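Left out: one protein chain. Kept in place: all the others.
First chain written, first letter: the chains are A and B, and each begins at residue 1.
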Amino acid sequence: MSRTLPRFSATFDPYTISQIQRAAATGIYDIRGAGAKRKLPHFDDLLFLGASISRYPLEGYREKCGTNVVLGARFAKKPIELKIPITLAGMSFGALSANAKEALGLAATAMGTSTTTGDGGMTSEERQSSKTLVYQYLPSRYGMNPDDLRKADAIEVVIGQGAKPGGGGMLLGQKITPRVARMRVLPEGIDQRSACRHPDWTGPDDLEIKIGELREITDWEKPIYVKVGASRPYYDTALAVKSGADVVVLDGMQGGTAATQEVFIENVGLPILAAIRPAVQALQDLDMHRKVQLIVSGGIRTGADVAKALALGADAVAIGTAALIALGDNDPRHAAEYAELGTEPGAYDDWHEGNDPAGITTQRPELTARLDPETAGRRLRNYLSVLTLEAQTIARACGKSHVHNLEPEDLVALTVEAAAMAGVPLAGTNWIPGTPLG
Amino acid sequence: MCGIVGLFLKGKRLESELGALVAAMLETMSERGPDSAGFAVFGEGEDGRVKLTLRLVDVDADSVLADAAGVLGCGVCGQMRETHLVLSIPAEEEVKARFWAEGRPDLVLVGVGNRMELYKEVGAPADVARRFGLQAMSGTHAIGHTRMATESAVTTAGAHPFSTGKDQCLVHNGSLSNHNDLRRRLRRGGMRFETENDSEVAAAYLTSRMAGGLSLGQALEAGLGELDGFYTFVCGTAGGFAVLRDPISCKPAVMAETDDYVAFGSEYRALVPLPDIESARVFEPEPAHVYAWERH
């Protein structure tokens, strides 16, 4: 052989080259939906130690393993009780079609859990389909309305999200339809730029006053969540608690978004695996673990992920991307249409463009009509059931009669990275790398 | 993230009430900063003498005083308030006294000045003020702070005010985003740091600029170009009082001025205890604008 094979650079790999070419051609940063796609340390690198002789497991199917979770008992007169520790993360009408929102609500209601509004306010369909609805209070305050605030079952003050801690959202013109525009008081068809800071407060000292106002307006009835993107989880959790939150929502960098700069999604924030222990440590240091609940999100896919998040100290998880996939996002039956959009099933992330063949991340009537809320809701309900059953299976195998009794000590890590980030020993050793937090 | 108060008296009339007024102001800012509190009071200064405010760590005042007298000779006297000992010494002994204090692990030098005394502790602001007897203190001006710790620990050392120069102190609400680099630069320039706190870096920055010949106002002006992030500062010097907010004016600030005083509060609530507040000129300091007052 006189020549070597063509060789691609590991640094300038084909995807990187396409990024440079795209940037040079358009002059605008790449915007897309979904969360981080790079390989990150994740729950896959943790394993449970099941029971055997030293501990006894519970019988599957027969012996009870509880999954309920109460949120907001710290200050709210009307805390929420969810039957499963899996909630649906905030996704706006605007980012999602009305049918998709309705499907989320139907599934959550059937499973005894909650859905969450998003940037753009509450729709009446959403309030109707979802029995337990968390109302997001965002920097943009699009559609912010005291009547909806009073109609909500809980309020989530959004400070950041995992895909873009420190950044604002973006919704491109294609999705600002007349109804979306009217709800947000924006001209139709323009690119919407969302603020990254709240307009009338900054920092925990002001947040305490803001939470006070929200409590006064709703007569101290509703749980108040504070949602942050994972970046400095120890401090952010501690400050949310000091500011008076009932619940802290912590979103890792795998968490999805409707539309943000690719550079932001892939380069800012922490994977959820690395964020849970510092947040739990902050709660423990303040003697607030299990008193202020911790909901974590960002890359939850299976019941094993749910169980691992709970074992690390979370009270519940939230799912977004996985829920959209359950509804029918990235379904292979749309392969031909994905190909027309220059992508393929499993890789479609141009949620911001409003051309979703599955009718989920779009406002185009001919596309949204493809998603039947009942059918899609049934699929999501099935998926939520599987997540719950899987988490229970693992908890029973570890001898727990409630999923909240899983502990970090039930876990070991397969890699040094995962051991350090999750604060659990490397499998087969008693070695936990890294330094304690706090 | 915090509450700030400051009171600068223009004349003698309210001097005996300074501590009582500042204590009342400080207490109203408890919710903004429940973790710790502190204050610096510019009181009576004696010519030719210097006051060292020392925080005592598990050691009794008498033995410290005796040791100080032994090292620094006669003319040393002290007053104990809760955990802090204010040691008055001849001015020429200052260097030796600093050396002595730094050599003892059970002493923390909180501040040095001809007139300034500085007290800070972990705990609810009202308790901190009461334990140190702020109520009864008199003076020309004072600044105080209630802290909700953000990224550094809830410790006494992390409480405000920070003093990095003689008769100089600073309180801060906000968070700086370039303090680590700035700390390294200042360290190379000979400044010393007791904490990892961003606010201490701001104080040291001003001290270093004032050591270079700038007035407090000019040093703050220079800080506008070099301190990144969010801040509302209130600073005190022997005869001066100054306020600066970042260009975005991220954190709240309200001021009141009468013929008798200039007062600062993070919120109007802090100003309510002041005399004649109903007739004061109440205003918000503009962003990126240095406000400075001098009294001689």
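Just so it is clear, a residue touches a chain if its C-beta (ideal position, glycine included) is under 8 Å from a C-beta of that chain, and two chains touch if they have at least 3 such contacts.
Operating definition for what follows: contacts and distances are computed from a predicted model.
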{"item": "From \"N-methylglutamate synthase subunit B\", \"Phosphoenolpyruvate-protein phosphotransferase\", \"TonB-dependent receptor plug domain-containing protein\" or \"Amino acid ABC transporter membrane protein 1 (PAAT family)\", the hidden chain's UniProt protein name", "value": "\"N-methylglutamate synthase subunit B\""}
{"item": "Omitted chain - touching chains that are shown", "value": "A, B"}
{"item": "Of A:145, A:267, A:401 or A:429, the one touching the omitted chain in the full complex", "value": "A:145"}
{"item": "Selected residue (touches chain absent from view) among A:67, A:115, A:218 or A:297", "value": "A:218"}
{"item": "Sites on chain A contacted by the missing partner chain, in the whole complex", "value": "26-28, 140-141, 144-147, 149-150, 173, 184-187, 190-191, 193, 195, 199-201, 206, 209-210, 212-213, 216-220"}
{"item": "Chain B residues touching the omitted chain (full complex)", "value": "28, 248-249, 252, 254, 267-272, 282-284, 286-287"}
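Heads up, the rule we're going with is that only the chains that are shown with their structure count from here on.
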{"item": "Rounded Å distance, chain A centre to chain B centre (Cα mean)", "value": "43"}
{"item": "Touch list for chain A against partner chain B, complex", "value": "202-206, 208-209, 232, 235, 239, 242"}
{"item": "Chain B - residues contacting chain A, complex", "value": "1-3, 31-35, 148, 150-151, 173-175, 230, 250-252, 266"}
